[in-house]
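Every protein chain but one is kept in place in this view of the complex.
And now, subunit A:
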Amino acid sequence: MKLGKLTLGIAIGLLAALGPAWAQQSRLDVVKNRGRLVCGVNAVLPGFGFLDQKTGKYTGFDVEFCRAVAAALFGDPDKVDYVPLDARVRFQAVQNGEVDVAFRNTTVTANRDGALGVDFLPVTFYDGQGVMVKKGRANSLRELQDATFCTTQGTTNEKNITDYIRAQRWRNAKVLTFEDGAKVMNAFLQGRCDAFTADKSQLVGYRATAPRPEELVILKETISKEPLAGFVRENDSRWRDALSWIVYATIQAEEYGITQKNLDQFLKSEVPEIRRFLGLEGTLGQDLGLPRDFVVRVIRAVGNYGEIYDRFFGAKSPFYIPRTGTLNALQRFGGLMYSPPFR
């Protein structure tokens, strides 16, 4: 009995002594040594993360960024262990090192950055709360001054729409809330409310579930900012730098017009900045703790940002979310997608 307690005490002491030593190692080296990336995702969000029924693997917009990181580090986008994260445990999972990084439709906010012990990566998708109506009911938000808005209970969506109505001083507008999105959609289809408000990417999803999706319109206006980004544990610059530039690489590739298809032609390019970007010259990769040709690996595996976007939200997808003229377009086309220079 006594001996047991003694050993336990020693074990705890050892753990405490070793703790700081572990903390000093960057996640980048841990992942490299392990040879696999542990990536937190959302496995149940249409378009962003779901089960591909052909391969039985996870796929989706967010999942592609996990694959990009694995490609950059190991040259193989499949060297990822996915951990589907519930919204309630996503920040803890990153803080305690359960996952190396989470790409999981998470809005960057000051509170999360400051109080939750995580650091955010560059934004990969600019979402925002929108409003869906039946065709002919309204063409813009201003026509909904006396409307009933339906939304989900306890979400930021509910708070946002209430704030919006108050700010606009619409006395006759009402807000009706339901337990979950499916119930809101039901009430909306039955005509209990004039408008359904939620994040636009979700509205697109719900519209696809309607018997006649073409009769529903998502208004152009956006009433809240929901920039979605991956996140890592706080205070690990090396890891965060590496990941940030992997995300930027997909955007920079689109700015240059480098795609999965024409990558080989670009590899013969004589333009210095492209040669630097692709790791044919200079030491950008090594300086970030990444392989020299990490950009090439990323593009080969998942393509540039536009290609990733089109695969899941493009015109051919059931979750078509138009990109032109939105914040998700390249900065050159009036959006916010912009990579700092690779030099």
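Operating definition for what follows: a contact is a pair of C-beta atoms (placed from the backbone, for glycine too) under 8 Å apart; a residue touches a chain by one contact, two chains touch by 3 or more; residues count from 1.
The working rule: contacts and distances are computed from a predicted model.
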{"item": "Chain not present in the shown complex, as UniProt names it (candidates \"Histidine kinase\", \"General L-amino acid transport system permease protein\", \"ATP synthase subunit c\" or \"Lipid-transfer protein\")", "value": "\"General L-amino acid transport system permease protein\""}
{"item": "Absent-chain contact - pick from A:Asn96, A:Gln153, A:Gln265 or A:Gln286", "value": "A:Asn96"}
{"item": "Interface with the unshown chain - residue positions in subunit A", "value": "15, 18, 22-23, 25, 27, 30-31, 33-34, 38, 40, 43-47, 49-53, 56-58, 60, 83-86, 88-89, 92-93, 96-98, 182, 205, 208-210, 317-319"}
